[in-house]
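Note that one protein chain of the assembly has been removed; the remaining protein chains are unaltered in position.
Letters A, B and C name the chains as they come in the text, with residue numbers starting at 1 for each one.
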């Protein structure tokens, strides 16, 4: 019983930081370079990164790819549907999978699932990226302000975070996404929904990153004050900020990378619940929601589900690798 | 330097860790002896392998990824080849250890008493009540006031010095023959440091145990150690009595350590011989003398330091040194460059 | 000592009530303001609660009865007053006393919201309880084993599955498992039919087993990762080395010293997760059509039934706040350092 339970104690003393510091080759390199070296060696993380790049390219060139495939995502192909027999299922086997339609077609209207999945990456990534950006912007700003000024400012912002964390988020997001009219803020249609979703998702996720930044800021501030006391007089706040930000980049980067997949899931969930981007625009969550009624045709739910899974997994793999590279102790 | 009276005998100890970045040779061929009632000081910078050495002796690297070779003989019993279970039974009972930061070294969720009782009961089949009485006794013995009350306090409720006393009480609870103190005073105030060192010395004479003190601070070993071993990059580079090391240090690295030692009896001046550069990588240890990139005297012997690793050789009366410099060169450098500035 | 503990709890409770007031006020404002931005008037809002044959007069009367003409502060005050002291409700044939906590009456079904919520809570509670036990046991066990056998095949396999687990949306795993286990194989009931535990434990478990497993899979994955990371960190702590140096058996080192330290942060997260879940496992309940709080919320939102939405939001917030409080108190029990503060 003793032997197999053993935790490798070597890690306690073989401090990789010390090891690396001493490595002749990379002496004097920045933490960023060291992290990059480590990251390059992490094949799984690189694999995730490659998938992410491919996904982003796919999203950017979605229209082009779809043109090549030749089946616009919203185009009906009801000739592939059993309308006469009344089942409305794809006439081909396995949900109508063929060379022409590798992922099969949707029941009822026969839309090409592959094109829709590809187009869905656009919405998914766009919303996830910008929502993350928004969360990071709000979270970082308020986190720094709270951590730096302390006192009642900190107390106020911390309470604000508490309130946000006490909200039943999803319920709230659904409600909000459901009541906003179709034309608002000078936008309409898809662009309004996308902006709205970015805002809702981004706005509700900031307290998490806010907490991290606040904690980091406080600990850095403590350290800085010690230094400042030693050196000549107090430092000016702006200097502190310029020193603060570089130190915050690593945790923010890691957290942002890991927030993106969360936001992809969030968007998918909202679309699944019917408050995402409006029909007929293809979204992964929306496709899953459509597939619910056709659970007897698993191909319909499989592809969008897989798309979500692969995307989220890729971001998680890369995020994990990035964290390990930037903070080796977490390995 | 074999010694038949040695209670602890380490022979060609090597501790290597395979990592993603390469093989880390934390300890790379270390040998020394220690008799009962004697104190050995192991000195070196962080990463020199001194802590790894102590943990290896304790068997705390067993079962992990570490590759350990060589021999560790504790009262004649070879530990490197012993099973984890055999070594475990010795840990705490025949050999015990005190750690650097007593706050992190004690479990924050358990009372000090609980942790001493636990240590005692591992090796002594007694009731909790008896063990508790023993724990109170031990706390009393290390000079903790009101031990019957403090026994139920948590580590965070102790002051730094008191915590280290409690730590020592825990280590000594089973009357070990070998006590390893790893930087026992580093985390403490200067005034408290002296008290703790006194305590270790008193207890050592009382228990007649062998003691290894591991430190980067020569000042600590100056007070306690009978012998001192200076380590650099996983190897011993100088070994001798305390007088040897303090009065007739032979290795340029030892000079550097002496020069960076703060002394109460001396005005605070600039460092005499700042050790330039950083400790070497334990993966790519510099060829030849591992210290040569940082050594001010490496040029004196025509490049031998850069190509050939110096052996640890007896330079007379058990004072051993690993350096390519001739005894005369070392003598001269010590007398003219270093000693006057100390 | 107990005195200070009580003071602490009281202080926390007061803070919690403040939090609940703010949360409900914000919820109220959003549901009050957003439709009005969209151009709704009290009449058009009342329109949805009257039949098609309603005359203009009926619409006005309904708007009046629902208090839609009042300014937002008055409406909120009336609602909040009902929660604290109860309210009176005109059900046509007379006036009924709705005792505190009166969360109002559904605009649509005219049933009082509070009893409906009380009805839903056991569903969500059953879901959360079963799933949380599963995920705690499996997640922590897998995490600990993975940490202890770091780098082993078990560790790698477990962590791969765990990463996959956190990357799968619950409505996808839920749908797939429903389609397969319920509809194809017919092993379990596909939800929608909740039977209280006290009525029939077998049917209760049968209806919930799939949601439990699906939910627990997601959370187990997360907890395995968290536990592994926490365990690795803890096992690197100095006090573990001390415990080993004492000669403690490895099992005791791991269980008494390692786990104790590693599980404390997990406890916090666990408490908050359960709190959040109790407030409505929206996606799970929706996917498995379980009539719990989450589904209630979604139904309320779809039907635009404000009292329902407010009620469920408040209850959810109460769960979260309570979970926070309990976690903090438990933390003090577990960690003596916290107790001192």
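In the analysis below, a contact is a pair of C-beta atoms (placed from the backbone, for glycine too) under 8 Å apart; a residue touches a chain by one contact, two chains touch by 3 or more.
By definition in this document, contacts and distances are computed from a predicted model.
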Not-shown chain resolves in UniProt (candidates "F420-non-reducing hydrogenase vhu iron-sulfur subunit D", "Formate dehydrogenase major subunit", "NADH-quinone oxidoreductase subunit K" or "Peptide/nickel transport system substrate-binding protein") to "Peptide/nickel transport system substrate-binding protein"
Over the full complex, note down every shown chain the hidden chain is touching.
A, C
Among A:88, A:160, A:218 or A:310, single out the residue that touches the unshown chain.
A:88
What residues on subunit A make contact with the chain left out of this view?
74-76, 78, 81-89, 107-109, 178, 182-183, 188-189, 274, 278-280, 290, 293-297
Residues of subunit C in contact with the chain not shown
39-40, 43-44, 47-56, 58-59, 61-62, 65, 91-94, 96, 108-111, 116, 119, 182-183, 186, 189-193, 289, 291, 302-304
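As a working rule, only the chains that are shown with their structure count from here on.
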Determine, using the mean of C-alpha atoms as each chain's centre, which chain is farthest from subunit C.
B
So, what's the distance in Å between the C-alpha centres of subunit C and subunit A?
23
Using the average of all C-alpha atoms in each chain as its centre, how far is it in Å between subunit B and subunit C?
54
Centroid of subunit A to centroid of subunit B, CA atoms only: how many Å?
49
Set of subunit C residues in contact with two or more other chains:
241, 244, 249-250
Touching at least 2 other chains, the residues of subunit B are 55, 60, 84, 88
Taking the complex as given, what residues does subunit B use to touch subunit C?
55, 58, 60, 84, 88-93, 96-97, 99-101, 104-109, 115, 118-119, 122-123, 154, 156-157, 167, 170-171
Residue numbers on subunit C that touch subunit B, as the complex places them:
237-239, 241-250, 257, 260-261, 264, 334-337, 340
Residues on subunit C engaged by subunit A in the complex (per definition of touch):
19, 22-23, 26-27, 30-31, 34-35, 37-39, 147-151, 163-164, 166-169, 171-172, 175-176, 178-179, 183, 229, 231-233, 235-236, 240-241, 244, 249-251, 254, 258, 276, 279-280, 282-283, 286, 294, 297-298, 301-302, 304, 309, 312-313, 316-317, 320-321, 324
